[in-house]
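Note that this complex is displayed minus one protein chain, with the remaining chains in position.
Right after this comes subunit A.
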Amino acid sequence: MSEIIRRDPRREWIARNRLHPDHASVLAALGVNRGGAAVSEWLGPHGVVRKNPHAIGFIGPNDVKRIDRSGFQQGGQSAATTPVAQDSRRTVTIDQPAFLVAVVPDLTGGRLSAHDKDLLGLARRVADADADQPGAVVAILFGEHKGEGDGELKEQALGDAGIDRVVHLNDEFYAGFAPEARLAALSAVEREMMPRFWLLPDSPLGGADLGRRLALRLGERAATGVWQVEADNEASLGWRCTARGGAGSLDIQRPLPRVALALAECAEPVDETRHAAEQLTLAASIPTTLSRIEDLGQVAVDPAGVALAEAEFILSGGNGVKEWGAFHHAAKVLGATEGASRVAVDDGFMARDRQVGATGTWVTARVYMAVGISGAIQHLQGIQRCDKVVAINLDPGCDIIKRADLAVIGDSTQILAALVTMVEQQRGGQRDAA
């Protein structure tokens, strides 16, 4: 068939003329008529798509004709073909990778952080650059991976982030500050898999430390603070990067070395494909080194002394807190930093520097517990970057409930008291057992 659209002006004229005796048969021949209803769209004489608004739409309430152009109700009665919200990710498996890109995510709190996901996006860009010879992304995970949900879903979270292979090292001696043990493990990966690139997040006390150690161990001059990566045929590995240097005052353009430490937002996270996240185990056992650094564990810091903006766990009180003494006690028992809504501050129950929200502090807590806070937009703005929100409120219809991952409907005083008793009991039990 030739590519040229052959047009028959006479037939088009008949198609436009509803009163013509051949109208219906011509329409059928043109093939624009769906489902037997009146025609709503056809190609006009100048190659422009013409539409007949009388043929589409439906009679809404009050006998008014409505046309919904969202695509759901095209062509009159064909409303039944509403697409179901379905999983749009393409599944990709790479069986024979041409090369490997190793990524060591931070896995803060057992989950891939936003920074990790950006980094994996960058790894995918590097791996997928040549469609004929795709590389595979290997993630080396230290410590427990919590994922979103369990079983299948847990693996899916890794695959969704763009990971083809996973090396999961969950032994006890990798926990805490164990750079020497982790470095030994990464060296073993290097020996066995020879990845073309090593990518780590340049985040304090995560990849920034481990990545620099790894670079020196491999004898590479790492690029640090990388925020842009572009293909470059002149570079030895085919990529060029832009890195921040000189305390953030310089942009350094250099060929991408084998080890790169990237900043957050270095690339878009993966959101169109799903990868296999297949488990790998290392063939050789990792030599255990005698560590010269001993981790004595975290020191208890006074949560009240932690700046609100960087606190990890915040107990925030609003207008619905009736017993402030009990609230302060609860914060102490839970070991949480105290926050407040504006009303609580205005009423003088909390200090001004404790206010969370648009005119207060923008917090980044991993767990934010809102007690008796309705969730006004000014307040919700301040907690945008929190991971998990727990709400205790009397009103099941208020806005904080929509934002919360866990909402308990009930009286704040009673629930807090029950929680405090429970925590104290558990602690007491542990102490007895110990």
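Note that a contact is a pair of C-beta atoms (placed from the backbone, for glycine too) under 8 Å apart; a residue touches a chain by one contact, two chains touch by 3 or more; residues count from 1.
Note that in this section contacts and distances are computed from a predicted model.
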item	value
Which of "Sarcosine oxidase subunit delta", "Amino acid/amide ABC transporter ATP-binding protein 2, HAAT family", "NitT/TauT family transport system permease protein" or "Electron transfer flavoprotein subunit beta" matches, in UniProt, the chain that is not displayed	"Electron transfer flavoprotein subunit beta"
Residue among A:His168, A:Arg196 or A:Arg212 that touches the chain left out of view	A:Arg212
Contacting the left-out chain in the complete assembly, out of A:Leu186, A:Val270, A:Ile373 or A:Ile392	A:Ile392
Residue ranges of subunit A at the interface with the undisplayed chain	69-71, 109-110, 146, 176-177, 179-180, 204-205, 208-209, 212-213, 215-217, 221-225, 227, 243-254, 265, 268, 271, 292-301, 305-307, 310-313, 334-336, 366-367, 369, 377, 380, 387-390, 392, 396, 401-411, 414-419, 421-423, 426
